[in-house]
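Note that this complex is displayed minus one protein chain, with the remaining chains in position.
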Amino acid sequence: MKIKVLLRGFLVKYFNGEKERVIEVEDGLSARQVVERLGISIEHKSFGFVAVNGMRVMIDDQLKDGDELKVYPRLSGG
Amino acid sequence: MAVKRLKFKKENCIGCQLCMQACSGMHEGAYTPSKARLTIESYYDKGGDLKFEKHICTLCGICEKECPFEAITVDEKVSVDFDKCTGCGICAEKCPQDVISIREGKAIICDTCNGDPYCVKLCPHGALQYV
Partner (left out) sequence: MLGYQNKMLRIDLSNKTYSTEPLNMDWAEKYIGGKGLAIKYLYEELKPGTDPFSEHNKLLLMTGPFTGTPVPCSGKLAIASKSPATGTILDCSIGGHSALKIKYAGYDAVMFEGKLDKPGYILIEDDKIEFKEASDLWGKGSHETETILSAEYGKEASILSIGPAGENLVTMSCINSDYYRQAGRGGIGAVMGSKNVKAIVIIGTGGVKVNDIENTTKRLSEILREDTTSEENMFIYEDGTTAFLEACNDGGILPKRNFSDTTDENWTKYNGEVLLQYRKGKRGCGSCGLGCGNFIKIGDAVCEGPEYESIAVAGPNAGIEDPQAIVKANQVADDVGLDTISAGDVIIYAMEMTEKGIYDFGIRFGDKEKYIEYLKLMAKKEGIGADLALGVKKLSEKYGGEDFAMHVKGLEYPQYEPRGSWGMSLAYAVSDRGACHMRAYAPNDEVFEASIPPYTAEGKGKMVVDLAVYNAVKFSLILCDFWPLGMDRMAELMTLITGKEFTEDDMNEVAMRVIHIARAFNQREGFTRKDDTMPKRLVNEALKSGPAAGQKIPQEAFEKMLDDYYAVLGWNNDGIVPDEILTSL
């Protein structure tokens, strides 16, 4: 399936400074699996959350072809 | 080898004055910005414009030229010979950056922390550099 990945904050370093890329992965992967494929650590305290098609989802939710996955770092403060 | 000097980039300055705290902390035994050997300020002019004022030693050498007692030497840094300095204040008057103070009868001038300036170390975004 084709997934458009958008990165926010310092995470753009994983795309060499670009904010978005379309990637090709196996069908049925979860957001967690796609994020891990990019080399981003979900366990690190700097990891925030993911949104699919503009809405926050849980990290283990499944993606489908054509989804837009946005990956956020942790935003501290208020 | 080119002599290093302090340089200020106002686009990177956030007006924190950590530089002035670091300077006074290393030289005066307490964090006392009023006694720092540099002054950097950011302020809102009537609330409508963000402005900066900087006073840093640029090693221009004018203090050395003007000192009537040859108490000042300027090479990679400024050195004041306290045996010769009388606290006359001419260096402070002539300094184009206005960074010289006379305290307890002696000229107090930036010494670049002997080549490893602390103002630069405490500047969060590289507004102050030593290059």
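All chains are identified by letter, namely A and B, in their written order; residue positions are counted from 1 within each chain.
In the analysis below, a residue touches a chain if its C-beta (ideal position, glycine included) is under 8 Å from a C-beta of that chain, and two chains touch if they have at least 3 such contacts.
The shown structure was predicted, so the numbers you read here are calculated from the model rather than taken from an experiment.
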| item | value |
| --- | --- |
| Interface with the unshown chain - residue positions in chain B | 11, 14-18, 21-22, 24-26, 28-35, 41-44, 46-48, 50, 53, 118, 121-122, 124-125 |
| Residues from chain A at the interface with the omitted partner, ascending | 8-10, 13, 32, 42, 45-51, 54-60, 70, 72-78 |
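One rule holds for everything that comes next: only the chains that are shown with their structure count from here on.
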| item | value |
| --- | --- |
| Distance from chain B to chain A - Cα centre to Cα centre, in angstrom | 48 |
